[in-house]
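Every protein chain but one is kept in place in this view of the complex.
Let's look at chain A:
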Amino acid sequence: MAFQILLNVIIAVTWMFLSVSFKPTTFIVGYLLGLFMLFLLRKSFSSRFYLDQVWAVIKLIILFFKELTLSNISVLLLIIKPKMQIRPAIFAMPTVLEKDWEITLLSSLITLTPGTMVIAISDDNKTLYIHTLDLDDVDEAIDSIRDTFEKAILEVSRS
């Protein structure tokens, strides 16, 4: 990913030198040309074409805003009920993510969606302890996080 972006920038700078104009527009044209060349040679790199990764990041952002809206509405419904029918609980969720930034991102996304909050991480970075506002079924809660955030983050970090 980083190598491909660097290569793309070098191609763009080379294009600026070839066309002897050092304006931002020339850089953008060179960048687009470099993007096209990288797309043609995408099979020759050890990692995948980097626009896929950029697209995965955009998808993650969209997913986050969707989850944020839905969980906000569900927490609002819990609040305006006349009777407090909540079942707070803390459960452990094993995670398959390994890198520091992945775990941090997952924890932040879980915490930022109302109703769930990461309160601790185990010492071997394999289990997240999550406090939830209203728990029906532990496996269901774990699966919902797995299917949304963890999958999207894995999609981003897949090389």
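Observations on the structure shown:
Please note the rule applied: a residue touches a chain if its C-beta (ideal position, glycine included) is under 8 Å from a C-beta of that chain, and two chains touch if they have at least 3 such contacts; residues count from 1.
The definition used in the following text is that contacts and distances are computed from a predicted model.
Its UniProt record calls the unshown chain "Na(+)/H(+) antiporter subunit B", which is the correct pick from "Na(+)/H(+) antiporter subunit B", "Polysulfide reductase, NrfD", "Acyl-CoA dehydrogenase" or "1,2-phenylacetyl-CoA epoxidase, subunit B".
From the set A:F22, A:W55 or A:W101, the residue in touch with the chain omitted from the display is A:W101, counting the whole complex.
Along chain A, the points of touch with the absent chain fall at residues 100-101, 103-104, 107-108, 118, 120-123, 125.
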